[in-house]
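With one protein chain removed, the remaining protein chains of the complex are shown where they sit.
Then we have chain A:
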């Protein structure tokens, strides 16, 4: 395995020494480009009191290419599909090499705080969300209790 770029080492160190509130990210022992991530559901969102597990992978081209991130914990959210893939511009066309693991995870946390069912690439959850927001929010809360309970 090629040596790890300095930037990745620095980012990893800072994630540990100066963690983002409500977010943890730890590299795997045997693959330092692969991170086990948890994000706490933001207060006053349907995901409040939930702890969501994600995985993050830094491709060989990182930071020229965005990290690959997805939810492992099931979540009912208009911008996250059933495979846990996240519809977020900074992970796709709006990636910039000046962004970091922490900024990406902060963006995902913000996405939990403000779901956007009007995103043009959203899935069927988004349709349900637009049709009946109240129902969708209660379903999101239910799923949070069901799948994202604190351990």
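Operating definition for what follows: a residue touches a chain if its C-beta (ideal position, glycine included) is under 8 Å from a C-beta of that chain, and two chains touch if they have at least 3 such contacts; residues count from 1.
Just so it is clear, contacts and distances are computed from a predicted model.
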Original post:
If you look up the hidden chain in UniProt, what protein name do you find among "RING-type domain-containing protein", "UBC core domain-containing protein", "Adenylyltransferase and sulfurtransferase MOCS3 homolog" or "N-acyl-aromatic-L-amino acid amidohydrolase"?
Top reply: "RING-type domain-containing protein"
Subject >> Contacting the left-out chain in the complete assembly, out of A:16, A:64, A:110 or A:135 >> reply: A:64
Original post:
Since one chain has been left out of the picture, which residues of chain A touch it in the full complex?
Top reply: 5-7, 10-11, 34, 55, 57, 59, 63-64, 68, 83, 85, 92-94, 96-98, 121, 123
